[in-house]
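Heads up: the structure comes next, in structure tokens.
Missing here: one protein chain of the complex. Every other protein chain is in place.
Labels run A, B, C and D following the written order; every chain starts at residue 1.
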Amino acid sequence: MPAFLAAYDFLLVSMVLAAVLALSLYLPLMAGQLSLASPGFYALGGYIAAIISTKVFPPAAGLYPVPLVLLEMAVAAVASGVLGVIVGVPALRLRGIFLALATIAFVEILRVISLNLDVTGGAIGIFGVPQPFASQIHYMSLAIPLLVLCMLFAARLERSRTGRALVALREDELAADAMGVNPTRYKVLAFTVGAMIAGVVGALSAHFINTWNSRQGTFDTGVSLMAFVLIGGSRTFVGPVVGGLVLTALPEALRGIADVGGLPGWLAQFLRDGRLIIFGVMIALGTVFFPHGLITPALLERLGRGRRHRVEAA
Amino acid sequence: MSAGAGVDVLGVEGLTCSFGGVIAVSRVSFSVPRGELFGLIGPNGAGKTTLFNLVTGLTAPTAGRLRYRGRDITGLPPHRIAALGIARTFQNVRLFGELSALQNVMIARHVRTKSGVVGGVIGLPSARAEERDTRRRALALLELVGLADRPDERARNFAYGDQRRLEIARALALEPELLLLDEPAAGMNSGEKRGLSELIRGIRARLDLTILLIEHHVPLVMDLCDRIAVLNFGELIALGVPAAVQKHPAVIEAYLGDEA
Amino acid sequence: MSAGATPAPLLALDDLSIHYGRVQALEHVSLDVRAGEVVTLIGANGAGKSTTLRSISRIVPIHRGRIAFDGRDISGVRPSDAVRMGIAQVPEGRRMLARQSVLDNLLLGAYTRSDSAGIQADVERQFVRFPRLAERRRQLAGTLSGGEQQMLAIARALMSRPRLLLLDEPSLGLAPLIVRGIFDIIRELHAAGVTILLVEQNASLALQIADRAYVLEAGRLTISGHAAELLTDERVRRAYLG
Amino acid sequence: MSSSLLLQQVLNGLAIGSVYAIFALGYTLIFSILRIINFTHGAIFTLGAYATYALTGARFGFNGLLANAALPLHLPFVLALIGGALFAAVSGVIVERLAFRPLRTRGSDPLLTLVSSLGVAVALVNVIQYLFGAEAYSYPADPFGQLPSAMNFGTSTEPVLVRTVQVIIFGVSMVVLALLTVLMNATRTGKALRAVAEDTVTASLLGINTDRLILLTFVISGFLGGVSGTLIGLSVGIAGPYFGIAFGLKGLAVIVLGGLGDIPGAVVGGLLIGLAESFVPAQYIAYREAVPFALLFVVLLLRPQGLLGRAVVQKV
Partner (left out) sequence: MSRRLASPVTIVSLIAVLCGALVGHAADPIPIGVSVAQTGPVALAGQEQVLGAQIAEEYFNKRGGVNGRPFKLIFQDAGSDEATAINAYQNQINVAKVVAIIGPSLSQQMFAAGPFAVRAKLPVLGISTTAKGIPQVGEFVSRVSAPVAIVAPNAIKAAMDINKNIKRVVVLYAQNDAFSKSETETFQQAVKDLHLELVTVQTFQTTDTDFTAQVTNTLNAKPDLVIISGLQVDGANLVKQLRELAYKGLIVGGNGLNTTNIIPICKALCDGILVAQAYSPEYKSKINDDFKGIYKDRQKKDPPQFSAQAFTGVQVFVEALGALDKKSPIAKMDLAALRVELNKQLIAGTYDTPLGEISFKASPGGEIVQKQSYVAQIKMDPGGTSGKWVYVK
């Protein structure tokens, strides 16, 4: 598969990062909160990494040290977490579409700020972000553990006291409140953890795409993430992961199909130029034919029937 | 069922609540001593559920005070009130429909457990032990209400009557001292209703509970309750033992219609 | 109210079953209402009374059985067509269009009709029947008192000139005096020949006004018969009359 | 600040705001009935502008499947505008059938409808690009040829100029608002629409065919989208397939500010945001773009029902 890896290393890593980012949106949604704030924290994390790696530890010859990348990711997590609490406490009093709108506003405000600050480089952004790896595929050594960690986190969370509290809020906030779950506390918690994940992905992404600017992490990103989660399935953490992987690959897959020989010229041309038409239509169809997303808890139950019982009985 | 040191479990003092000019509960006062099974009846729309919402903090009163074991709980948020030991069921059944019966009950152990995000996710020994304990207690409660055979069934798939019993199990998971039941017999057939009466009597005795009960099914209330309060148009129009209340002219007028 | 030789009832539910998700709301319910009758459906909260009415108005899907109106199977029609065919419902909780005026609520009641002169005349007729509404014709429906809202709900339903009127808990949350007024109106409608299916928690009131009654318990019909007989039926008395 | 400058800024604000308002009217109409945000509105708006362009008989550009194509007719501008709006209305119907109704009949999560409408919006924008390319177009001839390009609301020594086309847009948005108000409040259909908006079940019980009225809502919203697309296209040219999408985000701020689903609110929200933008001091102009969203954030926190909206009481 070396040729495949060479051609699609970037795409594969993007898919993994998209899956992680989708989880950042999924976490607040676990508590029933549709927040489109993730792109804002993603942007923040990216700027933090870009600034640290180009200005604080200016690149020397050779590869950029991986421990510094990890440091940046940690800083991004902390900064996003703090900002998450600051934004989350007032914003999470809002419900439903109003929360989504407030978080869209938050992302837009961040974007305008980043256009105007010197340190973020305005529209040009920050470029020449140094590379910690010789090849793109090596980003997997950070991206995969990150995804696994986040998935493990989500999986364990779903079966813990905290996770139950979040899901209870999603199912019926009022009843959960009456059963002793503090809604504000758990909503802010989920929002903040989501923010931290988004920040970490942003930090890694700044290296991964070599540059960072105000076009990263905008409303459009939020829309994509929402599609990842809802098309993938919003009732289990596996859904957003699959949604992120599949929907990130989809436009490129259409490009790939066009390159496969043997197609009539007009069709190949349409697959290339019209791939976003197909993408849009597939998203719309996805909502109709997979109203609960591609991956549902019921599907997982069927796939893993029995195993779960044994584990739980232990 | 001793009255204890004389401190009532619940004290309602001049409680008033209005929504946009409509008075739902008007200057209602009563107190419930420890261990009592206290019935609340009245026509639909009389303010019974609003009273429950006030006691559990879901609705803020316009005036008046609420005391729980002598402590002023007026204005506390619902989760704080729940943590103090007041649990409830809902008139329209508000289970977490997509979750299993077991999970529904386990959620209500929230205030009696304490493992945090990190402990739960990493699986610290203390958290694991707590999780096992939560599961064990939840299963025991399902057993108590007679649903132990289907712990993994999704709540919304249960029959109406079973959903009501599941809701009771969930409320009990909170280990409440005061239990508020809002029309627990609604949607049940006569057999189920009899079973429910037994259940309510049983849990009161076994768990040393004080119970506030809203119920439409008059025979059930008369049969079960120590005392009954009658609400009409938000006002408390009668309060006393079942036999007395049943004969109260205002009650007959308001609740049973102009039969006379 | 002699049924005489009238063969087909105006409304017939035949082995009707309805479930919400996997929860059964109605099981094998069969009942009928003949033209000119007042039939009441009594039972505890959650017994499935409202579901029955909602199924007749076609706003909940049916999973088994059929509904015939005037001999025609209406199981598959839209709610708006049910109204057009002559089924009007006064829903539980009155469901005012709170942000529209009393007059507009009435006019919307006649939405299926296009005879503007007739509609106008009917509006005036309702105002005669309910003078309180006439005084408040420009007021927003949301600002009316509970009793006035119930009157408006009934008047609104009558505006479609229904052949069958479904009344869901008309006494809900109303003072006894007002309930008495509402039931007087139901009696008047009955006298005027309107066919009525009445769902009521206040069993004794309902039984006093109805010709026949059905008792619904946990989604199943348990007792049926002439209202006067049920009023003295020991089982009914114990269960619903206290 | 001189009084003429103040007047200028107020008029600027109203001018910008009326563009937002006219965009938002069709947007908020759908929300008022269905309680969902229709992200296809921007794309329908764009379609309307393109359709009008085509109906005037103008030629498309060098790119896309229909490069250099033109319709064999030359409608006068006003007719083309109506035709374009009708085309947009039909598009609205198709969108409702494909993206909204299937989900509604299944009783799907409203969020899903949001995603579905986003998918359709992406597809529509790219269809436009696929057919007509990405270039900017503008209508061949000014439809109000003899009018000056700007009107003076000040004195000859201290002119306060407003672009004529913006005065027209302001006028049209007021007329549209008035017509919508009449439609919603004084006609049988409007009352039925309001009934559907307030309570779909009750509306059905009154014999209102709710599906048909929802379709009608899409027709009206699409028509309004088409009219506003053409008018704004007249003001600033049709800036390519993303023309309408660019208004979408700000449109959101507008309709929330006015109270989601509140029709006069959309106009008030639009004008307010326009005014707020125009009063940003010259030296802070770089932050102007953030103003609507800062306003949105603050309003949401203080008054989530919007400035004109009513609070919704939640029933326990």
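The rule is short, and it goes like this: a contact is a pair of C-beta atoms (placed from the backbone, for glycine too) under 8 Å apart; a residue touches a chain by one contact, two chains touch by 3 or more.
Remember, predicted model here, so these are calculated numbers, not experimental data.
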Chains in view touching the one left out: A, D
Contacting the left-out chain in the complete assembly, out of A:Gly125, A:Gly222 or A:Pro240: A:Gly125
Contacting the left-out chain in the complete assembly, out of D:Leu73, D:Ala136 or D:Ala186: D:Ala136
Selected from A:Pro65, A:Pro90, A:Gly256 or A:Pro297 as touching the chain missing from the view: A:Gly256
Chain not shown, touching residues in chain A: 3-4, 6-11, 14, 115-116, 122-125, 127-128, 131, 134-136, 209-211, 213-216, 242, 245-246, 249-253, 255-257, 259-261, 272-273, 275-276, 289-290, 294-295, 299, 302
Those residues of chain D which, in the complete complex, touch the missing chain: 5, 8-9, 12, 15-16, 19, 62-63, 126, 129, 133-138, 140, 149-150, 159, 161-163, 166, 232, 235-237, 239-242, 246, 277-278, 280, 282-283, 285-286, 288-289
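Operating definition for what follows: only the chains that are shown with their structure count from here on.
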Chain-contact steps, minimal, separating chain C from chain A: 2
Approximate Å spacing (C-alpha centroids) for the pair chain B, chain C: 32
Multi-chain contact residues (two or more partners), chain C: none
Where chain A touches two or more other chains at once, by residue number: 174
Chain A partner contacts - residues on chain D that touch it in the complex: 37, 98-99, 102-103, 106, 108-127, 130, 249, 252-253, 256, 260, 286-287, 289-290, 293-294, 296-297, 300-301, 304, 316
Interface residues, chain B side, partner chain A - complex: 56-58, 77-79, 82-83, 87-88, 90, 94-99, 103, 106-111, 113, 115-117, 119-123, 127, 130-131, 134, 170-171, 174
Residue numbers on chain B that touch chain C, as the complex places them: 43-46, 91, 156-161, 163, 183, 185-190, 192, 216-219, 222, 233, 246, 253-259
